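Of the protein chains in this complex, one is absent; all others appear in place.
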Amino acid sequence: MSVDADTVRKIAHLARIKLPDERVEPMMNELNNILDWVEQLREVDTADVEPTTAVIANRLRWREDEVTDGNVQEKVLANAPKPLHGFFAVPKVIE
Amino acid sequence: MSDLTNLPIAAMRDGLNRKDFSAKELAEAHIRAVEGARTLNAFTVETPERALAAADAADKDFAAGTAKPLSGIPLGIKDLFCTEGVETSASSNILKGFVPQYESTISARLFADGAGMLGKLNLDEFAMGSSTETSACGDTINPWRAADGRNLVPGGSSGGSSTAVAARLVAGATGTDTGGSIRQPAAFTGITGFKPTYGRCSRWGTVAFASSLDQAGPMARDVRDCAILLQSMAGFDAKDSTSLELPVPDFEAALTGDLLGKRVGIPREYAIDNIPADITALWEAGRAMLRDAGAEIVDISLPHTKYALPTYYIIAPAEASSNLARYDGVRYGQRETPDGGNLIDMYEATRSAGFGDEVKRRIMIGTYVLSAGYYDAYYLQAQKVRTLIKRDFEQAFRECDVILTPTAPSAAFPLAEKMDDPVSMYLNDVFCVPASLAGLPAMSVPVGLNADGLPLGLQLIGDALDEEGLFNAGYALERAAGFSAQPEKWW
Partner (left out) sequence: MSNYRIEGETGEWEVVIGLEIHAQVTTKAKLFSGAATDFGAEPNTQVSLVDAAMPGMLPVINGEAVRQAVRTGVALNCEIHKWSRFDRKNYFYADLPQGYQISQFAHPIVGEGEILVEPEGGEPATIGIERIHLEQDAGKSIHDQSPEFSLVDLNRSGVALMEIVSKPDMRSPAEAGAYVRKLRSILRYVGSCDGNMDQGSMRADVNVSVRKPGGALGTRTECKNVNSVRFVEAAIAYEAQRQVEVLESGGTVNQETRLFDPARMETRPLRSKEEAHDYRYFPDPDLLPLVFDDAYVEECRKTLPELPDTKRMRYIEQLEISPYNAAVLTAEQETAAYFELLLNETALKQGKDAKDVGKAAANWVISDLFGALNSEGKSITESPISAAQGAELLALVADGTLSGRLAKDVFAIMLETGDDPGKIVEERGMKQVSDTGAIEAEIAKVLEANADKVDQYRGGKDKLFGFFVGQTMKATKGQANPAVVNELLKKALDG
């Protein structure tokens, strides 16, 4: 499988990375280089193999239902590029 | 370099205990070394005031007899660990100016045990790279130089850490290892680097690259120093769901150097083409050293080794593409808003300006392999091959106690040499990645110099949770190798 220019544009948009037109072809070539190389995985027979879920045996621990966090508005907003009245401001979205 | 900065951590600890010197003197010696080594660009942020404050506290503790395991030891912290009140950028433009309001579990544990922080150490952007050249904070220079005087890369992604330890700027450093990022730079700079079992070290507060692979670990002068540092770093953390709820063994106590009755596995699939002869020779020498220490050398097979790297280059970018989605210019970090741009324009401009080429490439690959229609062929297949790789190791550890391989397929290479060819850069980690995929503990020990006088390391891989056995094998190898070379100071 290899990607074409349209696919590269589509992927860039899905990933929310602006890709100037002159970068599309180079990016396409770089991606195809990598994809060609990972292609060899197809030759491995994985018919009866489960995908890895936990690499080291471990079980999911559950928290108690207690309020132990929050109430740190200052910390939450400390690095905000555009804090406004306790909110994060972003360019206006029209629904 | 002064005598004080040249001491290993164990000797610093002894000297401080005996009051041969004060923590303040130790901190000041290191601060001078840091200031004198800016050419190497190992640091993204210097924090001498933090080192001095920790030293003051340490001196009080020594006076009061309440010293802690790392009291007065000045460390460098890879800039992937969030440090409260100190800029943490992961060497990315997108996080430039980000000041965490929290301390990563790993750095918090080290500081709680009395260590000081000399500063934050450079890395490949978001730990994606093997040469520290993808950093937005400039290249870090390996203190070891090529015979022709050209500057070399320090490995990566923990290249700031490897350089700072090798150049005696810090007593030890934290690293993170996703697919070799502790071990390969350690090998490139003639130091020791240790990646523990996945889950030993908490990932809380460490900027994520690929969650199922990321592990923190120590980088230091020698095996004992790594054991001392890991003792503080490791341990259960309820804030990380993948953290292992197990007691932490006494790593230093495991260092006997006695390998009698132990079997060292040599995986035949690691004998790949195009490996320099001096590395093959070093690997053979390593076998002899371990045999001399009492071990039996056994041939083993890890049949899926050749698939490890492509597997890694699907899984790691897939996880990264999702982990890095949070860098969107809304809550922290840099924001770019084109004139009259809407929310989507802001995202695209922010992420385009904020991420470097390698990060973009990996986000693109990761997005592609997870996208509709490709998931099964790439991501799912990779996770299945990962299971096979893990099984290979499980099988192998029925036949041996520890595995010996080269750490990297070459010595440190000149800056810019591999930047145009991602796949050849990826091959740097060909020996490191299998253990990462299997979550196993692994370390790099400096064993010798190549024909050009550059350090080479060997990798030891341990069974899951057997850090003690691994440390001891590393200790035996280190004693047998007697590696004592240091880069000549030219900076």
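The first chain written gets the first letter, and so on, giving A and B; residue counts start at 1 in each chain.
Everything that follows uses one rule, which is that a residue touches a chain if its C-beta (ideal position, glycine included) is under 8 Å from a C-beta of that chain, and two chains touch if they have at least 3 such contacts.
Quantities reported herein were computed from a predicted structural model and do not represent experimental measurements.
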{"item": "Which residue of B:322, B:450 or B:486 touches the chain not shown here", "value": "B:322"}
{"item": "Residues from chain B at the interface with the omitted partner, ascending", "value": "81-82, 88, 90, 95, 98, 100-102, 104, 203-208, 210-212, 238-242, 318-319, 321-322, 324-326, 328, 330-332, 343-344, 347, 367, 370-372, 375, 379"}
{"item": "On chain A, residues whose C-beta touches the chain left out of the figure", "value": "14, 16, 53-54, 58-73, 75-77, 82, 84-95"}
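To be clear about the criterion, only the chains that are shown with their structure count from here on.
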{"item": "Geometric centre distance via CA averages, chain B-chain A, whole Å", "value": "23"}
{"item": "List of chain B residues in touch with chain A within their complex", "value": "97-99, 101-102, 197-199, 212, 238, 241-242, 244-245, 304, 306-307, 310-311, 313-314, 321, 325, 328-335, 337, 341-349, 351-352, 355, 360-361, 363-365, 367-368, 371, 374, 377-378, 380-388, 390, 422-423, 437-439, 464-465"}
{"item": "Residue ranges of chain A in contact with chain B within the complex", "value": "1, 3, 7-8, 11-19, 27, 30-31, 33-35, 37-42, 44, 46, 49-52, 54-56, 58, 60-61, 63, 72, 75-76, 78-82, 88, 90-93"}
